[in-house]
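See structure below.
The complex appears here minus one protein chain, its other protein chains still in place.
Read from first to last, the chains carry the letters A and B; within each, the first residue is number 1.
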Amino acid sequence: MSPDNLDIQNSLDKDLIASVTDLKVYFESKQGMVHSVDGVSFDIVDGEMMGLVGETGCGKSVTARTFMQLVQSPPGVLAGGNIKFRSKNIKNGSQVIDLLDLSENQIRELRGERIAMIFQDPGKALNPGLTIRTQVAEVFQEHRENDVLEKAGLKNKLSGVTEYFVKKYIKQEAGFLVTTLFKIPPLSTYKKKIDSGINRLVAEALEETQIPNPTKVMERYPHELSGGMKQRVMIAQAIACNPDLLIADEPTTALDVTVQARVLDLIKELQKRHKTSVLYISHDLSLVRRICDRIAVMYAGQIVETGDAETIFNQPKHPYTQGLINALPSMSHERGKLEAIEGIVPELIEPEPGCRFVSRCMRRKANCEEIDPKLKPISEVNKSHKVACLLYEA
Amino acid sequence: MQIRDYIIRRLMILPILIIGTSIIVFALTRIGGSPIGIYLSHEMSPAEVQEMKERFHLDKPVPVQYFYWIKGVSQGDLGWSGVASAPVVDVFPKKFAATMELAIAAGIVAVSLGIAMGTFAGARRNKISDHIIRVVSVSGASMPLFWFAILLLIIFWVWLGWFPIGRSDPNLFEAIPHPTGFYTIDALLAGNFSAFRDAIWHLILPAVALGYGATAIIARMMRSSLIEELQEDYVDAAKAKGLAERVVLKKHARRNALVPTVTVIGLTFGFLLQGTVVAEIIFRWPGLGRWMASAVLRGDQATIMTYVMFTSILFLFVNLVVDIIYAYLDRRVVLGD
Partner (left out) sequence: MKKNAQNAGIDEVNFNDSAFKVRLKRNLEILSNVLANPTTVLGLIIVILMLAMAIFAPVITEPNTPDPYQMPRDWKAARSAPLTPGHILGTTNRGGDVFYGVVWGARTSLKLSILVVTLTVVLGVIIGSVAGIVGGKVDEILMRIVDVFLSIPELIFALAIAAILGPSFTNIILALVIVFWVKYARIMRAQVIRIKQREYVDAAKIMGASKLQIYLKDILPNSFSPVMVQATLDMGNIVLVGATLSFIGLSEAGIAEWGVLVSEGQAGISAGRWWASTFPGLMVFLWALAFNLVGDGLRDVLDPRTETKR
């Protein structure tokens, strides 16, 4: 899928699955360029769960969407940076590619196959007009036509023109005429076999996410299922092809509190079983601490602090992270007294230089308004714990 | 709310509307005076005139006349058409088939073109297609059909001579039986290809003229609802599965965008129906509309009443069907989430 010379350009530490470097995504607006993501860098360790935490509008979802080139353009503009990704493609062995360099067709091959995504609101992310079966089936049809053929009992039994058209039909590439031909004999026998093959794959996928009665559920429309059930369907769809990287964009925010925990456990369990790397996006620091290995804290389009979950929690360095942790309700706090971070998030339209957090910072220094802090390791000992704050710059 | 309850409620209102319409239509014709004129001739004596009045119950009070009219209608007596010099019932089916053939052809033009244009403009959202669709849709709503039809006539009939006017070449259609009254279908049933071609050829110009306004309305609705759908999360989710742009557009977004468009398609049916009056005059199409136009000019009340009643009932039923389809398609609205 990518030329060999890319491998030379793209090097990635052995233990990493993906690395984001200096990513900048802007949005055009009437008032000017909105710097939604402004120089974001972080790594995702292979097989681990990475938490990306920040307030609404800090750019975390945009960052996640950029992995799949799903940011609408216009108004979105990719202003710089790269995302290196190790694609463990079975055919070609593993190779490192820059996700932002890929053409539409190349990224399409990765979407849903090597990188999958779970959305915030399953009620909106499932098409209301199509059955669950139709929607989950699409992943297999797009990326696993051989599996479909095998389950349909048609593998190695077709040849020439028939095979060509059956594959086209499975991949939804057939035009109106061919699709119609598959509805009438003699091709309708193939359609029946393909359908039952797909049914089995879909049922297996739904079973994987502990959906009871998968064969019944798959004939339903989204509005006939509960929120938790819909999110399970989304998860089933996302892990159907056993991706290398799963992006979960606040997957529990839209759910009832009682369901949240179960969905969270499911994601964690699946991640462990399949050794999938996960980029978990949330505004909830305590939730992320519970399930993630590493955390990156984002504020106003930039990463302010990153490190492993326990370090961030026990020794937060950046004033913003400290504020976030202080704002969490905990046993040791007095009842009814929660600390909030004063002030509001600054406008991201053509931002001024200097630290973005300065207007709300309790510990600001004189030059905080002029100098952009860089994300740097806090000490020689723990290189993975980085912070972007002048307080810690020598 | 359940779809079934909704349909039942709609069906219950329907008779009220139909009776109301019939009262209005009847009252209107009686405001214009007694319709006795068309039954009389100068040679009749006063006694004979009185006899005619009694025969058609025109000596009774107007409300009583209404019930006689309804009774007649229910027995298949729609009155005498002065324009056609025949009972309305005898002339009606043939003319109806001609009008329906034209309206359906125009509907096909409008729906296919409107959806295609709306999808095109909605999917490639940029300034140029925005402006084009705006000009087309606003001009479509402002275009006088009689003018647009005459322009087409001047260009394609007078100047270029590409299309004929009228409904058919009589030489081709005299020999063919007319089981349906739809010339295209009759020609196909008779297996006469040149007659079929002739029928289609005669249809194109009036169908395009008649369909233009509806095309604009449908295109506009389709575009705005497609743009709305393309903003939805499920479109991104579909892309995230690796589906091709084409599949995302056609299988996911367009299908849902069609739901609100269906309502508009129902509304445009009334638009097409009333447009046939003008289109048939200009293209010399021997249908209900042209009949109505001459009935209007000559005060042929039986024809006017039948025509207005019939088109209103047709319009009501089409709207009912459209509402039911809409309720069925849009599960989000009716059944709630």
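One rule holds in what follows: a contact is a pair of C-beta atoms (placed from the backbone, for glycine too) under 8 Å apart; a residue touches a chain by one contact, two chains touch by 3 or more.
None of the values given here were measured: they were computed from a predicted structure.
In terms of the touch definition stated at the top, the absent chain reaches B within the entire complex.
Set against the missing chain, the residues B:119, B:256 or B:311 yield one that touches it, B:311. For the chain missing from the display, the contacting residue among B:89, B:281 or B:325 is B:281, taking the whole complex into account. Although one chain is not drawn, the whole complex shows that of B:7, B:49, B:89 or B:150 it is B:150 that touches it. The residue from B:12, B:31, B:128 or B:160 that touches the chain not shown here is B:31. Residue positions on subunit B in contact with the hidden chain: 13, 16-17, 20-21, 24-25, 28-29, 31-32, 134, 138-139, 141-147, 150-151, 153-154, 158-159, 217, 220-221, 224, 263-264, 267, 270-271, 273-275, 277-278, 281-282, 292-293, 295-297, 299, 301, 304, 307-308, 311-312, 315-316, in rising order.
Quick note on the criterion: only the chains that are shown with their structure count from here on.
Between subunit A and subunit B the centroid-to-centroid distance comes to 51 Å (mean Cα coordinates, whole Å). Only residues 232-234, 236-245, 247, 251-252, 255-256, 259, 329, 331-332, 335-337 of subunit B touch subunit A when the two sit together in their complex. For subunit A in complex with subunit B, the touching residues are 65, 68, 70, 104, 108-113, 116-117, 119-121, 123-130, 138-139, 142-143, 172-173, 221, 223, 234, 237.
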